[in-house]
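Heads up, one of the protein chains got dropped from this complex, but the rest are sitting where they should.
As written, the chain order gives the labels A and B, with residue 1 at the start of each chain.
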Amino acid sequence: MIKSYKVRRFVTNAFVYILLGGLGLIWISPLVYLVLHSFRDEGLAYVSYLIPQKLSFQNYIDLFTVTKESSMNFPRWFMNTFIVAIFSCIISTLAVMMVSYAFSRLRFKARKPLINIGMILGMFPGFMTMIAIYYLLKAMGLLEMPLVALIICYSAGAGLGYQISKGFFDTIPRALDEAATIDGATRNQIFWKIILPMSKPILVYTVLTSFIGPWTDFILAKIIVGKDIPNYTVAIGLQMLIDADHVLNNFKKFLAGSVVVAVPITTLFLIMQRYYVEGVTAGGVKG
Amino acid sequence: MKYIDYIQLNPFQKLGYNLKNFFVNLPKNAGKFFKAIGNFFKRFFVGIGKGFAGFFSRFIKGDWATKLSYIIMGFGNIVRGQVVKGLLFLATEVLFILYMIGFGWDKIYNLGFFNNGTIGFNEEGYGINPVTGRPGRIEGDDSMKLLLYGVMTLVIIAIFIVIYVANTKSAYKAQQTKAAGEKLPGFLDELKEFFDSKFHVTLLAFPTLTISIFTILPLLFMILIAFTNYDHSHIGKLFSWVGFETFGKVFTNTGAASMGKTFVELVKWTLIWAVLATVLNYILGMVVALMINKKGIKLKALWRTLFVVTVAVPQFVSLLLMSQMLDVNGGAINVLLHNVLHWTPGYIDFLGGDPWVARVTVIVVNIWVGIPYTILITSGILMNIPADLYESATIDGAGPVKSFFKITLPYMLFVTTPYLITSFVGNINNFNVIYLLTSNLQNSNDLYQAGYTDLLVTWLFKLTMNSQDYNFAAAIGILVFIVCATVSLITFNLTKSAKNEEEFS
Partner (left out) sequence: MKKLIALLLAVLMVASVLAACGGNNNANNNSGDNGGKTTENSDPFYGEDNISLLVWAPDNAVSLTKQLCEDFIAKYPNKKITIDVQAQGEADAAAQMLNDLDKAADVFGFVCNNINKLQQGNALAPVVADYLEDVKSRNTEFAVSTGTLTVDGKEQLLAYPETGENGYYLVYDKQYVTDDDAKSLEGILAACQKAGKKCLINIDNGFYGCMPLYTGGMVNNGLKEDGTQIFNDYDKEKVLDSLEAFAKLFHEYKDTFMSADPARIGSGMAENPSTVAAGIDGSWNAATVAKTLGDNYGAAKLPTIKINGTDTQIIGMNGAKLIGVNSRSKFPEAAQVLANYLTSEEVQTTRLEELNWLPSNKNAQQNDIVKNSPALSALLAQSEFSIPQINIAETFWTPVGTLGSKLFKEDDYSRATLEKEFDKALANILDE
């Protein structure tokens, strides 16, 4: 009896290992393909075989040294994105925390209507307003400062993403607030000194998502920055490298650039993964 | 059943209980849903009515200083010693009047009330400048700009009315406090309140401001655009109000590639897609998560990382790569299937060929994109399922498949309903997968500016960027909103009975 149980467990485990291995291979192979071909030395844009014939660092070298001011400047795009990401990350995190704290811990007359308005606004497709945002920024004269405009765009609506962190705050016992109030703390102090320090997972989650946003947006940024290539972010810069005019000579640089963008984000994500999971499970899912 | 009884049930029984309630209460809930909508409007108008009633009664009961505040804002406060507050009210009034005279009125005037519904009066053009006698630009009106400023002015007027009413309240309150012989709070005292009892105002002020400017204002603007004729033939020209004509065209089904036909086709596919994408990602993701977390499986972190890495790579990179690999002319996957494994007779046109092949392909790729998220989210909860549930199931002779459907799935469904709703709405709006994989590959002569794999949102995008039919794009946006709102409202109302957000307060 015991033996057959062991055998059965061994067989099922082996089966699971094989399945996981196969699936893992499928999941990771496009990324392996990306990394492998970013080192491809031969050929122009496309090749019709899987493994490159010759590997070299040439694509990466080109990526960082070919910086014609007019058309391609990857180091600058990287810096632009980094600056935009840092600022919009700080502003959006603050906004999200403030809104979700107010909606979760404070009680006031306009609370329910505001929560409902927030939910309603979230149900309109984001692309609907891109043209209007463009004209709004133009009327404000912000298109002359594309990076500032981008920071505003990425962080202005951030407060609407309150649901997950509100869910998280809801799980912190109210008794804490009450005790602090009895000790004479104002709500301002409760927010900064008690709630925020307890919210590390959700804080990290918010920081992470808002930091990654600017690296991946390739629609709004293109509309706002337009032709101003030195002020591109990496996403639209890389996108440009594979449009019809550029793809023949720049596809390999696109692959290399994608790796350069993906590596730091992936590393960051893997390090912070634990918080991400804690934040999202605590806030987004509850019984 | 009391709440205390309810929480003692096992998850399975909880689900049964909820399901029973769901069907028993379905008629009642549906009724409630419509009643709630009715109530909302009722309360809205009653609220406005009450506001007005208060507004007039304060005027009648107020003394001369309060009455004067109805004309000179802040007067009541200044007279009674709240100088800073009063001056702020006064400054608001002055600024508002200056704004309206210098800018605002003109924009309202241009909104089409006096020009047969055309926004603006003079068309922009190019011609002979009468002063220099040389050809050049002849300045005209820009409907887009005028409409934007017009909406902005309307918003500013609305905000001003709110402040104005607050001013009358404040003046009357000051009068009452004085009459009762109490001391009026100073400006600093009132400021301090913003860090305690009115802390929500402080917290929400900044986000509300930015959201109003960069989300609500553009949204109002685009909603209005849906009621104009601002399509590709009105670029660089003035456009006019047309009422519901745009919506009428969206539902009209005549001609080769009518909008009506396209709309119906895309709505069908959008719903199929959203259901399949949500359900498949959810179930398959959970299966993989269960396998990773299975007792006796080693290197859990490695397995998880293998899947989760794809979340961190920007989608425009991974999906563009995918479309490259799926290419019919020697993409990596075709090379693998045909040249290496010899499974297929020739190269398969995954994305550009038969619409259903392409549709299946995008769903499969979406599984690749979506499963890691499910793994991330469900891993922790799966661990929380009481082990004895499984053990008793095993003793009863249930295999892994059976126990998944009998235990895991009901438990998870119960716990993760909010996540499912968000991911369903997210999939209705899932732009990246569809657009980056099939951008124009499925375009058809049977559809207007769309292809067979397009969702409503990608159609909206194409209408905006490719054909500059802004009014149609806006109308589609409103329709998408209606679909999403209905779905979430119904599910939200149905699940609401099971949990109470306010229970802790």
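By our rule, contacts are C-beta pairs under 8 Å (C-beta built on N, C-alpha and C of every residue); 3 or more make two chains touch, one makes a residue touch a chain.
These figures come from a predicted structure and were not determined experimentally.
K.L.:
One chain isn't shown here. Among B:39, B:57, B:197 or B:233, which residue touches it?
P.N.:
Among B:39, B:57, B:197 or B:233, only B:233 touches the chain that is not shown.
K.L.:
Which residue among B:137, B:268, B:300 or B:402 touches the omitted chain?
P.N.:
B:137
K.L.:
Using the definition of touch stated at the top, determine which of B:101, B:128 or B:272 touches the missing chain.
P.N.:
The single option touching the absent chain is B:128.
K.L.:
In the complete complex, which positions of chain B touch the hidden chain?
P.N.:
Within chain B, the residues touching the omitted chain are 122-138, 140, 232-233, 235-237, 255-257, 327, 329-330, 346, 349, 352-353, 440, 443-446, 449, 467-468.
K.L.:
By the contact criterion defined above, which parts of chain A meet the unshown chain? Give residue numbers in ascending order.
P.N.:
Where chain A meets the chain not shown: residues 42-48, 53, 68, 70-71, 134, 138, 143, 226-229, 243-249, 251.
We take it that only the chains that are shown with their structure count from here on.
K.L.:
For chain A versus chain B, what separation do you get between their C-alpha means, in angstrom?
P.N.:
Centres of chain A and chain B (C-alpha means) sit 19 Å apart.
K.L.:
Residue numbers of chain B touching chain A in their complex, please.
P.N.:
Residues 144-145, 148-149, 195-197, 199-200, 202-204, 206-208, 210-211, 213-219, 221-222, 225, 288, 291-292, 294, 296-297, 303, 305-318, 320-322, 324-325, 330, 332, 335-336, 340, 368, 371-372, 376-377, 379-381, 414-416, 418-419, 422, 425, 429, 431, 456-457, 460-461, 464, 470, 473-474, 477-478, 480-481, 484-485, 488, 499, 501, 504-505.
K.L.:
Applying the document's contact rule, which stretches of chain A touch chain B when the two form their complex?
P.N.:
9, 13, 16-17, 19-20, 23-24, 26-28, 30-31, 33-34, 46, 48-50, 95, 98-99, 101-102, 106-108, 111, 114, 119-121, 123-133, 135-136, 139, 152-153, 155-160, 163, 167, 170, 173-174, 186-188, 191, 212, 215-216, 218-219, 235, 238-239, 242, 258, 261-262, 265-266, 268-270, 273, 276-278, 280-281, 284-287
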